[in-house]
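Before I ask anything, let me first share the structure, which is written out below as structure tokens.
With one protein chain removed, the remaining protein chains of the complex are shown where they sit.
Showing chain A:
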Amino acid sequence: MPFPNPFPALSNRNDDAPLLGSAPLEPQLMRRRRIFVVVLLLMMGLVGVCSLVILITSGDGGEDWTPSGEDDDKCPSPKEVSEYLKARRPEEGRPTLRGVHEGVSEKSFGKGRLGAIPYPWTKKMLAWQRTGYHFQPQKNWMNDPNGPLFYKGWYHFFYQYNPSGAVWGNISWGHAVSKDLINWRHLPLAMVPDQWYDINGVWTGSATILQDGQLVMLYTGSTNTSVQVQNLAYPADQSDPLLINWVKYSANPVLVPPPGIMDHDFRDPTTAWLTPERKWRIIIGSKINKTGISLVYDTMDFKTYEMLDGVLHAVPETGMWECVDFYPVSEVENEGMDTSVNGPKVKHVVKTSLDDDRNDYYALGTYDSEAGIWTPDDPSIDVGIGLRYDYGIFYASKTFYDKKLRRRILWSWIKETDSEKSDIQKGWASLQAVPRTIVFDMKTGSNILQWPVKEVERLRRNRIVFDKVEVTAGSVVPLDVVSTSQLDIVAEFKVDEEALKRMNVNGSDSSYSCQKSGGAAERGALGPFGLLVLASKHLIEQTPIYFYISKDTKGNFKTFFCADHSRSSQANDVDKEIYGSTVPVLKDETLSMRILVDRSIVESFGQGGRSCITSRVYPTRVACEDVKIFLFNNATDARITASLQIWQMSSASIQ
């Protein structure tokens, strides 16, 4: 090409070419150069003096606050912070601070992460994020829950773990035990990638307790050629209640991808259940093109398997099904059931984690054990296109049957939503949700209810009651609670009847959705109202958890339960989404929510667990001021009456 390329290749141009050449100059030029240098120095000196004068006479009399790095614990005043941010984003202006009667202020931070400006994360801010009562290892990366079970008096929990760092990799099985699902003792790694069939990762698996009480574990291994296979493992000593040592079956793998299934689409075997022929049956999620499927295998001994024709269930356009789960729920008892149970008044849940959107979906249906066929109750909300366990950050979840207290218990991986840089700096990543019980919702008949296990209530301290607090339209009420980083909140809300009747219907908010709305700042006639958690004193940072009631043209009410992260943090390298969904509210039911606040995680439950939202929150002001909690009502029309109980939560013992 005869002409120079006017479009230089990406970033290989040297951006800091020196200004002055280094060739020797003639004496006359050198004198001129000397004069030039002297003048330059004089000018620099003048500028320096001027800057010093400006510095001394400006602002609050001290140096302007600029973040200097991770050890900087100096706490900026709200004014200093807004000036710092305004200087870097002049078009956004200063976040306005509103008092008690002016309602929740307009959003002042961009939604999402566009135009991220790094917030100086100090060590103190990052250290605050570690939770008080949620399961997490002492350091490093964690993801999926594995093989949860109750055995010889102990709850066991295994999990995907990287022993070497705070990002996914070198995946092994961490292990911990507990008597109460809340206080945990960490044990040595149960399994590490040390065989050709799992050398690239000891991935997710499930436990089955046999009729004689013996325990087997099936798990996915990523082989030395990156093929996904299923392997069998069992305790080295079945009489050891702590199940410390594990043995891998000598003839692993027991299952390899069948014809028609790709090497990378075959993982996460379930707990087995007994068929009428007294065989053990499992399902494994996969996909064919874009159809998510669940393959079915029968076995007598967990060593040899027969693959069934067809699948347990499949749904087009859902993509890869990860971490599938299958279990019965009673339509008449508020109890869990052993995985093998079936009969009248029993429904079966099929659940999958969708790789495509990183959410956990479930559907209720009927399982015909004889035919081995599961049929959804409502195909329009089939697996993967309907209900979610949780409308926030919640993935790879797995249940087990707790024989001791007859409960079906759900574990779930809660990832970080901050930057990887922060994860590496703080040396850890990911949490597990507080285990939840699952029961069928007998009132609606169309969903399950989740609720934190009762044992978590043992951490409650110092109950404070707020009875019938009136919150007029457009107001914020501070709640006098000391130390609000770890809380358990139970709240009920009543909307004044007149406002409900009065609400004019022009259809404008019948298309409301938590995700697409303006969050807590978007005012409707009957919402939003709720709580502001992890809030800073002047509401610079706040995480609203709220209800929003809309009315359609036919006069039907629809209630939304949302969590708004758009102003949860001044940092711009964290997720700022708004999560939530509609929640069924039956006639004469009071609106209620329960919120577990535990530093950088918030778990919110609407209407007794009919709709759940798990959030990760990374406030910055916690480095310098106490976190606060407020009631708010940003509706334009309705008066709200709230009654709450708030407990401080002690930290669990997890070591």
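Please note the rule applied: a contact is a pair of C-beta atoms (placed from the backbone, for glycine too) under 8 Å apart; a residue touches a chain by one contact, two chains touch by 3 or more; residues count from 1.
Operating definition for what follows: contacts and distances are computed from a predicted model.
Of the candidates "Cell wall / vacuolar inhibitor of fructosidase 1", "Dynein light chain roadblock", "Coiled-coil domain-containing protein 22 homolog" or "NEDD8-activating enzyme E1 regulatory subunit", the chain left out of this view carries the UniProt protein name "Cell wall / vacuolar inhibitor of fructosidase 1". Of the candidate positions A:L126, A:V216, A:V296 or A:M320, contact with the hidden chain is made by A:M320.
Within the set A:D378, A:E420 or A:E457, the residue that contacts the chain not displayed is A:E420. From the options A:K139, A:H264 or A:R460, the residue with contact to the unseen chain in the full assembly is A:H264. Only one of A:E80, A:D298, A:E331 or A:D355 touches the absent chain when the whole complex is considered: A:D355. One chain of the complex is left out; on chain A, the residues touching it are 1, 3, 6-7, 10-16, 66-69, 87-89, 113-118, 120, 165-169, 200-201, 203, 222, 226, 228, 262-265, 267, 319-320, 355-356, 358, 419-421, 423-425, 572-573.
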